[in-house]
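A single protein chain has been removed from this complex, and every other one stays in its place.
Order of writing sets the chain letters: A and B. Residues in each chain are counted from 1.
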Amino acid sequence: MNMLYLLDLIGTAAFAASGAWMGVRRHMDLFGVLVLGVVTAVGGGTLRDLLLGDVPPFCLQDEAYIYIALAAALVVFARREAFKAFERPLLYLDAIGLGTFVVIGTTKALDFHLGLLGAVLMGVMTGTAGGVVRDVLANQVPLILRREIYASACIAGGLLLALLNETAVPRPVAALIAAATVIVIRLLAIRFDWSLPRS
Amino acid sequence: MNMLYLLDLIGTAAFAASGAWMGVRRHMDLFGVLVLGVVTAVGGGTLRDLLLGDVPPFCLQDEAYIYIALAAALVVFARREAFKAFERPLLYLDAIGLGTFVVIGTTKALDFHLGLLGAVLMGVMTGTAGGVVRDVLANQVPLILRREIYASACIAGGLLLALLNETAVPRPVAALIAAATVIVIRLLAIRFDWSLPRS
Partner (left out) sequence: MNMLYLLDLIGTAAFAASGAWMGVRRHMDLFGVLVLGVVTAVGGGTLRDLLLGDVPPFCLQDEAYIYIALAAALVVFARREAFKAFERPLLYLDAIGLGTFVVIGTTKALDFHLGLLGAVLMGVMTGTAGGVVRDVLANQVPLILRREIYASACIAGGLLLALLNETAVPRPVAALIAAATVIVIRLLAIRFDWSLPRS
């Protein structure tokens, strides 16, 4: 479980950096950049915990998440002139965070006895809702609703984990497979520019 | 109560279709259209349940709501070329959904011992908050804040129900009267293009 916690914190920092970077590009002030960083990093898990009734949410029970998100956002703000070079590597860390968040969210929902659909939704939400709130605060139609298969990667991983949960596959193994699925689909989507049909 | 459940599911499908249609018009991809459909359909009731402390919310306790919303949104996405012809009939189903949602929300709030104002607010929120979130995600000022007496219909129905609750009128009768009030005002407003004073 320590491994999962470590990946969770890495993902938190990566998500916070992407949120802070959006704040910088939208010419927000320091406070705005910090808020976008924190909201992107912990927003999905917080919404999940509200819906599951597990309050205060994870990030208020273990403030390490918020401290790390603040630190990552602060670094992006302070080094914003040089940040452009890190956009690409950040995508890889972001993918790792995405896989981890989906696995944590789906697992937690199953522990709270949600059904299959609910568990997948909670996994997807944990991975994506923070970015949705980030985009709403930046006054944009959320990127995830428009293009890329960011969400499809989460759905695939969450569904796989929920299904493996019905089998004899040990949980840590199932979690590993599901997280890897999210990460691989996500990276392939970036590499080959995959997208869903659009209207 | 089976009748109310049936109307609730019809309203859920109608709300989901209207949300999905907004997603189509905003050129979202399949995932975005599904999200807008589901959020529009269950967003109001979910927010109500969060505020009442009844978690997980109704749609995670009975996943039929989300399956129906997904199905309705999927149909709209798949048949989007032909959907324009259904905009008008959808308004009638939407009105039925509105009346049902307001009655369910107000009743539930009264069961949770909220005051008169709180109960009316919860009824209005159940009927309208999903559409507000839909518009926010589509990056628009929520339609309901700008024109039409969509909200007034909800307020009238919710208030009537909360007041009838203080009398000897049996609950199912009161619910029927309140729902009919919402539906009739809503349809009259569409027919005669009523609106509130604007600033």
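Keep this in mind: a contact is a pair of C-beta atoms (placed from the backbone, for glycine too) under 8 Å apart; a residue touches a chain by one contact, two chains touch by 3 or more.
All values reported here derive from a predicted model rather than from experimental measurement.
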item	value
Chain not shown: contacting residue from B:102, B:132 or B:174	B:132
Full-complex contact with the absent chain, from B:30, B:59 or B:144	B:144
Contacting the left-out chain in the complete assembly, out of B:52, B:104, B:156 or B:185	B:52
Full-complex contact with the absent chain, from A:29, A:87 or A:111	A:29
Missing-chain contacts mapped onto chain A	23-24, 26-33, 35-36, 46, 50, 53, 55-57, 60, 63, 66-67, 77, 80, 136-139
For chain B, the residues touching the chain missing from this view	50-53, 112, 114-115, 117-118, 121, 132, 136, 139-142, 144-147, 149, 151-152, 195-199
